[in-house]
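For this depiction, one protein chain was excluded, whereas all remaining protein chains were kept in their positions.
Order as written gives the chain letters A and B; numbering starts at 1 within each chain.
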Amino acid sequence: MEEPHPKPTGTIAVLIVYAALSLALWGSVYLTLLFRGSTQ
Amino acid sequence: MEENAFRLEEKLTAWQIGIALGALFLGTWFGPLQVLEHAGLDLYGKLAPGIQSYYQGLSLHGVLNALVYTTFFISGFLTFTTVHSLQMKLRFPVVNVTGFLVMALGLVMAAIPLLLNQATVLYTFYPPLQASAFFYIGLTLVVVGSWIEAVGLFFTLAAWRKTHPQERTPFIAFGSVLTMAMWLIASLGLAAEMLFLLIPWSLGWVKGTDPLLGRTLFWFTGHPIVYFWLLPVYVSWYGMLPKQAGGKLFSDPLARLAFWLFLVLSIPVGLHHQFADPGIAPLWKGLHTILTFGVAFPSFMTAFTVIASLELGGRARGGTGLFGWIAKLPWSDPSFAAQALAMLIFAFGGIGGIINASYNMDLVVHNTLWIVGHFHLTVGAAVALSFIGITYWLVPHLTGKDLWSARAARVQVWSFAAAMTIFSASHHYVGFRYGVPRRTMLGAAPYFAPEWRPWLVVAAVGGILLWASLMLHFVLVIGTVFGSRKSAARVEMPVAEPLRASAETPAWLDTWVPWLVAAIALIVLSYGPPLAHMIATADLSSIGMRVW
Partner (left out) sequence: MNGLRIDSYEKVWMLASGVLLAVFLVAVAASVFQGFSLPGDEPRLDPTRTMVDPPFAQPAVVERAPGRYDAYVRVQIWAFVPNEIKVPAGSSVTFYLTSPDVQHGFMIERTNVNVMVLPGQVSKISARFDKPGEYLFVCHEYCGIGHHLMSGKVIVTPKS
């Protein structure tokens, strides 16, 4: 039996912020790669 | 069990944690020296002839902090966690003690050439730069000693399973033993590099070596070693911290699944440290990229399960709304605060790691100070700050004394987190924006650009504050060990209870063989062909050079 507990809404909220941050930071490095030019 | 049932085990733990902290103490002093040199103040002349160069200091800093502190702390901690979690003494104590003595011998053997400037090869010791043979032999003994201790823990778990046939392995012991099993497989690359390349070569039995093969065997171990560092932290975050936070482990089965995924996915990924290397076909670099993204997944799982476990605690303590539970967590407990801050900092280390692992995106940041910023967030904060948090209950437990000052410990923890943020952010920025190289005595570089200086001065502030915070940590540990305030009641290892009893966790999450087979199969698939090709075409003609 699982103990009754409140839903992890705070966790999801924190992780949404984290996912957005990850996307932004990853994206900025990706754009930098593109901006600095092809290597072939 | 009565008070001193684990006397031998705790002595073994105390010795290893003591050596770990000693190594960290010595290694930390080079941090301020490095950041000050980068910012324009070279103090290395004052250290001669004890320390001959920036690079010798950097070698000591890396070996002591990233290899010695970690390996000894982990061996000590996991010995403690395994026996306490199983409530069972070591099956063959002589095995674990022997392992420890071999590690200690190896440490001394490697330390001497390091201190004599005969191993100024940094903690990655890439050939054909060649250190004294004793450096390589010493490090090999440290690894072999850790294997022997691992085997001692395996025997102990096996004995427990024999006497508890239908029960789930207690989570803390499970995670601890899995960490050692993963490490044993992972360290085979380094062992091969030492036994087949570096030791015969440095002893003069073989004239030359193959640098690419050396690097590849190193990084076979070099990536999973970070999980050897991280999984003990996860054992605490999953298995202990929820209890400290007044919550429960949100999901026992998912916690175990994450660990199994680490066993399977930690090792077949090492080529992501060699994206910029010649001599390796893009196909293999690409495969390792996909597998690296695979190993990111159990860390994402961990983020949810651990945060949700803490949220249960925060809400149990009266927190309401989307974020109110955060403030209600036990921030006054320095052990909790350290690990919660470590988690927050690790979030950024994780994002950076995914960026570094994104195949060609590594070209933007490889070997710049961004990488230095990255690994200080991960091993320097996520791991070290969590280990610091653990010592704030473990040292009181081992000594039977109260923590010397909880208030000072809170100051230490928060100053560490702030300092690491300053240090790491400035390094990330200056590496990304200007491509400032790592592993370089920048203050003496003729190409030093004035735009770099303000950021390196900020980094120096962070680095010096980090040193000060660590000195306070050592004061706290010593103060506790030699303090006079005996604890009224001995602080016990926190053990989190799961929301659903672990007896309900399916048996396939407590069965070793299939997971071990999967781990080995993936290693063979991802490393077999490129290593076979490298070995078949190996050219052992690079002679050793000692050019420092």
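The definition used in the following text is that contacts are C-beta pairs under 8 Å (C-beta built on N, C-alpha and C of every residue); 3 or more make two chains touch, one makes a residue touch a chain.
All values derive from a computational prediction rather than experimental measurement.
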Chains in view touching the one left out: A, B
Touch with the omitted chain, as defined above, among B:A119, B:A340, B:I354 or B:I523: B:I354
Contact with the hidden chain (one of B:L157, B:V364, B:L456 or B:L522): B:V364
Touching the absent chain when the full complex is considered, from B:A296, B:L344, B:V457 or B:V475: B:A296
Contact set of chain B toward the excluded chain (per top definition): 53, 55, 58, 121-122, 126, 128-129, 210-212, 215, 250-251, 253-254, 257, 274-282, 285-286, 289-290, 293, 296-297, 300-301, 303-305, 308, 354, 358-364, 366-368, 434-435, 437-442, 444-447, 449, 500, 506, 508-509, 537, 539, 541-542, 545, 547-548
Residues belonging to chain A that touch the chain removed from view: 2, 7-9, 11-12, 15, 19, 22-23, 26, 30, 33-34, 36-40
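As a convention for this text, only the chains that are shown with their structure count from here on.
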Averaged-CA centre spacing for the pair chain B and chain A, given as whole angstrom: 24
Residue ranges of chain A in contact with chain B within the complex: 1-3, 5-6, 8-11, 13-15, 18, 21-22, 25-26, 29-30, 32-33, 36, 39
In the complex, chain B residues that touch chain A: 248, 250, 303-304, 307-308, 311-312, 314-315, 319, 322-323, 325-326, 347, 351-352, 354-355, 358, 360-361, 363-365, 432, 499-501
